[in-house]
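Shown next, in structure tokens, is the structure this report addresses.
Note that this complex is displayed minus one protein chain, with the remaining chains in position.
Note that the chains are named A and B in the order they appear, and that numbering of residues resets to 1 at the start of each chain.
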Amino acid sequence: MGNCSQGCKDYFSRQKNTNIRLTLPVVCFVWQIAMIILFGVFIRYDEESDAHWVETKAHDNITSDIENDFYFRYPSFQDVHVMIFVGFGFLMTFLKRYSFGAVGFNFLIASFGLQWALLMQGWFHSLDPQTGKIFIGIESLINADFCVAGCLIAYGAVLGKVSPVQLLVMTLFGHSLGYYGLSISRVLYRPNLHQSKRMQGSVYHSDTFAMIGTLFLWMFWPSFNSAITDHGDGQHRAVINTYLCLASTVLTTVAISSLSQKTGKLDMVHIQNSTLAGGVALGTAAEFMISPYGALIVGFFCGIISTMGYIFISPFLEKTLKIQDTCGIHNLHAMPGVIGGIVGAITAAAASESVYGKQGLINTFDFTGDFKDRTVLTQGGYQAAGMCVSIVFGVVGGAIVGSILKLPIWGDPADENCFDDEVYWELPDEEEEHQESIPPILEYNNHMIHKQQDLSESNFSVEHCES
Amino acid sequence: MGNCSQGCKDYFSRQKNTNIRLTLPVVCFVWQIAMIILFGVFIRYDEESDAHWVETKAHDNITSDIENDFYFRYPSFQDVHVMIFVGFGFLMTFLKRYSFGAVGFNFLIASFGLQWALLMQGWFHSLDPQTGKIFIGIESLINADFCVAGCLIAYGAVLGKVSPVQLLVMTLFGHSLGYYGLSISRVLYRPNLHQSKRMQGSVYHSDTFAMIGTLFLWMFWPSFNSAITDHGDGQHRAVINTYLCLASTVLTTVAISSLSQKTGKLDMVHIQNSTLAGGVALGTAAEFMISPYGALIVGFFCGIISTMGYIFISPFLEKTLKIQDTCGIHNLHAMPGVIGGIVGAITAAAASESVYGKQGLINTFDFTGDFKDRTVLTQGGYQAAGMCVSIVFGVVGGAIVGSILKLPIWGDPADENCFDDEVYWELPDEEEEHQESIPPILEYNNHMIHKQQDLSESNFSVEHCES
Partner (left out) sequence: MGNCSQGCKDYFSRQKNTNIRLTLPVVCFVWQIAMIILFGVFIRYDEESDAHWVETKAHDNITSDIENDFYFRYPSFQDVHVMIFVGFGFLMTFLKRYSFGAVGFNFLIASFGLQWALLMQGWFHSLDPQTGKIFIGIESLINADFCVAGCLIAYGAVLGKVSPVQLLVMTLFGHSLGYYGLSISRVLYRPNLHQSKRMQGSVYHSDTFAMIGTLFLWMFWPSFNSAITDHGDGQHRAVINTYLCLASTVLTTVAISSLSQKTGKLDMVHIQNSTLAGGVALGTAAEFMISPYGALIVGFFCGIISTMGYIFISPFLEKTLKIQDTCGIHNLHAMPGVIGGIVGAITAAAASESVYGKQGLINTFDFTGDFKDRTVLTQGGYQAAGMCVSIVFGVVGGAIVGSILKLPIWGDPADENCFDDEVYWELPDEEEEHQESIPPILEYNNHMIHKQQDLSESNFSVEHCES
């Protein structure tokens, strides 16, 4: 390659880089086998999903099967599941030629992530001290899907710029706040990304596909925010709050989007993303007694802030902080997430017995035996502190993972091949031949005009014509 | 503009008309702020979504959280929610270049409409006389979504011919029967709509997108018809009836559609729409003891009538009554709605204690204390009368709202710009560039052939070539 021109060098570097025929299968196999072994050692059915439940039930004086936690949470679980696989997957199909990568890698990450999350959450939160086992039930599956959402948000920041192997590594160290993805994207900054500019936009149908993702996320966010809240009024209230908050977000998103263009035209990027900000922002406080109008107010401001983020902050982040955030997760997840943390902390700090009732306070804030002297104010403080710790972890963790991903072994695309499914997918022939019988000469011409692949031939004919 | 030719006038008038940069944000902001204030004054959580429920529950001798109304209705609610946002939204994406408007404005209308519906329904049906408040729970959310469906049906009649501002005004006076939309469409009659003829058809992919809408509506219609019926056998029966009725509709729709073409080919318009007519027609009677075969019979005739409506009545309505009904809501909602009213009235009038049992009669027809002397026959009469009142309200209300929408301040498109997303949306560049390295001369040529925007250049080159 010593005598090679720049174009030739690029060609070889790309060829070398993006071959993942070894790394991807190895990572998939090794990790899946590791999962099987670790599940064999650690994971068991919990009481309510074990065939012995009939005895537990009798012991707990449960009279009907319908009181199995499964029936409280399964509809919400399936909604969350749709959000993870169809919602996040299709939301990212907006790029003109990255739909396979968007939906397909989303599918891969989430499938690995949910297994890994069951282990991680078990080890850190629910390892049974006596048996050393992790007992899983429907609530564990929901929590696993929640963890996966964090990884998919991070994917949104680096969409089109990383290989599936890198995505699996990112998922291994996944973190639930958007700052993790932004931090990785910062470390992986590509100064020559403009070379893929032609691929970075959407086309009409890809934007329509993306709306499938948007709508399933939007519709099922009430299930997301209520899936693991308290049985009864807790789940009921979380749904009402999220439903109202999201409705309000849509109106202010449309308003700001229309204001941002000379003739008031709407921008699909805003409609696809900012309309969801209200759901993110209620993540913490959905179950609280924030009142229906309180939910509307949160949504009102989230629509404004998120849309303005797309208009003003995203270009600033790219130019000044060198964060290339493909899906704008800063505007959809990071900022609204922080707002949500603040709303949650304030509402928790303001909680009073007159609003919640004594038992309501206990149910909502988990004031069980151990936490007896943790008052609502300290609860608010804890939540605020938790959010700060979470941001720091996200940024630092992202920086470390980003550095690992800079190693030249992961098969990531060259700067001029980003946002292109061609790199990791066998693409179908694009010619839609529905004519029944085309005479040879026309067939030939048609072929050239539409595909322009045999460049010399084609070039010749054009010059011939123009001379 | 004194010296302006007709074409030039059109150009300026269009430019002037469709600028909604002022009106749309103002309407969105003002209405959303009004919602926040009115919700602050009127809307509160109901007993089952309030943190005090634990006390209410004890008082009512409820032993398990699972008896919260939330668990009876939440799965149906989410299905209805999907129908509203994905079902109606995607059903209207069939036009070749109005997918953004179909899904996006549907999203906007529904988001405002559900808030407004919570207030309207509260004021008229469930205002608590003591506190002057409206108490909301999961059933209120379902009812709000139902109201929104009415507005979206009306949108179907004027799809592609109105501005989002006009749609928000329509929603303010929304009415749940299809005649409201038809009446508005009549008042807004455009004699020169043929100038948009080129945009009024579908393309292959837009028809496939529309089938997403059709199928989610079709699959979840059993949830729609059972969402607020009585707990237990009421919901159970409403699901069975709707499920069977819709299956029957599909077969007769296919039969008539095939009959209507010379070689028996099927028409996507019929499959997308008429297959749903059975669900509409069972709207009133789904919970009644109409028997499984009764449900099949209703579906049988609805498929025939609705498909024939698309073939014969829609052209008649447009030519004779000057009703330009973009989605054919007359055939999908108005006619089947009337059939449904009649079926409901007859079945109610025919209800007997031997079929329902004494308690069943009370449960199904809400014969509570106050209505003690309302017999099944009067019940049937009431339902028939209610339907007539509803039609009259729809037609008159539509005429009034239509007149308001004729004012030249709403930014609606010119006759030659209907059914075109270009008017209200920033559209993506349509060039799908997936070639890796195109020589400049070809790139240039390719650009011209596919986009033809720089007209003089392009024109020149063609003439150059042809000379």
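Note that a residue touches a chain if its C-beta (ideal position, glycine included) is under 8 Å from a C-beta of that chain, and two chains touch if they have at least 3 such contacts.
Keep in mind it's a predicted model, so treat the numbers as computed, not measured.
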Absent-chain contact - pick from A:107, A:123 or A:316: A:107
Options B:247, B:321, B:384 or B:404, residue touching the unrepresented chain: B:247
Footprint left on chain B by the chain that the document does not show: 64, 66-67, 71-72, 75-76, 79, 96-97, 198-199, 201-208, 211-212, 215-216, 218-220, 222-223, 231-233, 235-237, 239-240, 243-244, 246-248, 250-252, 254-256, 258-259, 261-268, 271, 275, 289, 291-293, 296-297, 300, 355-357, 359-361, 363-364, 420, 422, 427, 430, 449, 452-453, 455, 458-459, 462-463, 465-466
For chain A, the residues touching the chain missing from this view: 15, 18-25, 28-29, 31-33, 35-37, 39-40, 43-45, 48-55, 57, 64-66, 68-71, 74-75, 78, 81-82, 85-86, 89-90, 93, 97, 99-100, 103-104, 107-108, 111-112, 114-115, 136-138, 141, 164, 205, 209, 212, 411, 423-430, 432-435, 438-439, 441-442, 445-446, 449, 461, 464-465
